[in-house]
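This report refers to the structure that appears directly beneath it.
Removed: one protein chain of the complex. Kept in place: all other protein chains.
Coming up: chain A.
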Amino acid sequence: MRKTLANIGHESAGWILPAVILVVWELASRAGLIATNVLPAPSAVAEAFWRLLKSGELLENIWVSTARALSGFVVGGAIGFALGLANGLSALSRGLTDTTLQMIRNIPHLALIPLVILWFGIDEEAKLFLVALGVFFPIYVNTLLGIQTVDPQLVEMGRIYGMSRTQLFLRVILPGALPAIFVGLRYALGIMWLTLIVAETISASSGLGYMAMQAREFLLIDVVVLSILIYALLGKLADSLARLLERLSLQWHPAFQRA
């Protein structure tokens, strides 16, 4: 019993600092130390949150942004994973494509925004393309790395025991590559939100970034701050989900075993 309490205490410790910051911020705003046109009080942000939630605008925009982020992630992640597997398993495939991919990797994908706007306008395809491109590389690089660093002694062992190519892949190579793939996944989730924010801020007619830009036009600073906070929460949520998935599938790893 005491142990579970201690656990809860341990897990919630990370939230103490944000809570303290919120309280200090609120008090400073009320005392007039922070001008409201620079930074609104947390209570004002909460009011904005309530107002937009009731009008349905907030949920609509969160949904639009999340759908964009996830579809871009699925497309870019799937291609990155597939190419990572192909290049990790086949020297021929690696020889043909890796150099090209490494060259493209060195272009910051956000530098393509002008070109992407010319190609796709400011429609959904533009955001999907940018997110997919941003997510592609961390997944590709880490999947490839994961497969290349699987212990060759284990692969030899699998061969000696007569595993077929499929069995070898499913029982030795893929589980061995999984820790690196998860690193790529978490990194890609960060890039996913970053790309989406930039893309929505520059060109959009809906979504969280659009909501923030509209609010800026009308000097609704509480809505701007609210959008930023929601981005932070969504990012944290995505990362927590990835960590949970990681913990479930890497139970065997000493780093994820409880003492």
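General remarks:
Here is the rule we go by: contacts are C-beta pairs under 8 Å (C-beta built on N, C-alpha and C of every residue); 3 or more make two chains touch, one makes a residue touch a chain; residues count from 1.
The rule we apply is simple: contacts and distances are computed from a predicted model.
Set against the options "ATP-binding cassette domain-containing protein", "Phenylalanine--tRNA ligase alpha subunit", "4Fe-4S ferredoxin" or "Glycine cleavage system H protein", the UniProt name belonging to the omitted chain is "ATP-binding cassette domain-containing protein". Touching the missing chain, out of A:12, A:167 or A:205, is residue A:167. By the touch criterion stated above, the residues of chain A touching the omitted chain are 153-154, 156-158, 160-163, 167, 171-172, 175-176, 178, 250-254, 257.
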